[in-house]
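Removed: one protein chain of the complex. Kept in place: all other protein chains.
Let's turn to chain A:
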Amino acid sequence: MIRYLLPLGIFIVIVGFLFVGLGLDPKKVPSPFIGKPAPEFNLPKLYKPEESISTADMKGKVWLLNVWASWCVSCRAEHEVVTRFARTGLVPIYGLNYKDEPEDAKGWLSALGNPYVASLVDYDGNAGIDWGVYGVPETFVMDKKGIVRDKVIGPVTEEIVQDRLIPLIKQLQAEES
């Protein structure tokens, strides 16, 4: 009996592994930053290049960093969702304009609407490297202590906003700073 059951058992185990493997997305690389302090940056604002914002300025509030670019197709797809979410005023969303021409970026925002408190210009992509950005759009959630608590890879959808971001942000806002 075991002669037949053993190969069958092994087969089922292999099928199980393969089935789980099918559901994994290799494009989603877990961020090593979750649970760690947000990387330092000090970048000029898109609309006021003479002013800059650094990570330290964000201390004491929960905030989102949405990495986007005018050349990024998926950013266009998530833009509506991000804008609607920004309008609720639950949390300030900052943009990281990644490897983009400032003129193109401004044109994109004026055509589609600007959901960002401010967009930071990362013209050469160095801040992107510091944040481990490998594909736009990406969205980071920071808590009041400046710790990265979550990262959405790829376009933000309405489900992600409702089921993942809003509960997390409410929980983080209730935490002590």
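Please note the rule applied: contacts are C-beta pairs under 8 Å (C-beta built on N, C-alpha and C of every residue); 3 or more make two chains touch, one makes a residue touch a chain; residues count from 1.
The rule we apply is simple: contacts and distances are computed from a predicted model.
Here one chain is missing from view; checked against "Cytochrome c-type biogenesis protein", "Urea transport system substrate-binding protein", "YCII-related domain-containing protein" or "Carbohydrate ABC transporter membrane protein 1 (CUT1 family)", UniProt names that protein "Cytochrome c-type biogenesis protein". When the omitted chain is restored, the residue from A:15, A:56, A:73 or A:129 that touches it is A:129.
Remark: the residues of chain A touching the chain excluded from display are 26-27, 29-33, 39, 99, 124-126, 128-132, 134-135.
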